[in-house]
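Notes to accompany the following structure.
Every protein chain except one is present and positioned as in the full complex.
== chain A ==
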């Protein structure tokens, strides 16, 4: 183990870690927005859109991210749509994560008991008030564990984006191994980087989950 190598290459890993976080952040945001829109469409049963969303969810959940980004990055230019690597990465994560988020939100909304909605109606709440004060607070609390699992899942999936030359952690590790042959050192830095990113996140999300659980009623 060459310790001086670890110190020397540390800045590159910090840089790469930031790329992982940045891509992960935008990807997760894209997934959240896609998920919310899909969930909205499914919940209010908007006629044709509902069918499209259902097809999208199945396509997204039953295909690997690697093929999705390869299609975006290598396939689309052939029909004249050229996207940058970063754009492909974020769209890919959004496409994959959107369906997982939609399922999580839908699960939360459906888990809100009928008695809750009937009670709300009986005290004269209108549709908007019902959403705002009765359904959403409970649905968010119920879907939070699934949503935070999706956060971690998507952040880990960024490692696949090394295949389309995004300079994130794995990609940088690959090029460093190619340059210096310090395999063990590079792999150690890589593993530790993921631990540093994901472990605190998973602890914070776990804490938020426990806090939100107070919002559950009637069980």
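The rule is simple: a residue touches a chain if its C-beta (ideal position, glycine included) is under 8 Å from a C-beta of that chain, and two chains touch if they have at least 3 such contacts; residues count from 1.
Everything below uses one rule, namely that contacts and distances are computed from a predicted model.
A.B. asks: Name the absent chain by its UniProt protein name; which of "Carbon-phosphorus lyase complex subunit PhnI", "2-oxoacid:acceptor oxidoreductase family protein", "Mg chelatase-related protein" or "Amino acid ABC transporter membrane protein 2, PAAT family" is it?
C.D. replies: The chain we cannot see is, by its UniProt record, "Amino acid ABC transporter membrane protein 2, PAAT family".
A.B. asks: Which residue among A:84, A:115 or A:191 touches the omitted chain?
C.D. replies: Here the residue in touch with the unshown chain is A:191.
A.B. asks: Any idea which of A:6, A:21, A:36 or A:66 touches the chain not displayed?
C.D. replies: Answering carefully, the residue with contact to the hidden chain is A:66.
A.B. asks: Where does chain A touch the missing chain, residue by residue?
C.D. replies: 58-59, 61-64, 66-68, 70-71, 74-79, 152, 156-157, 159-160, 162-163, 170, 173-174, 177, 183-184, 187, 190-191, 194-195, 198-199, 202
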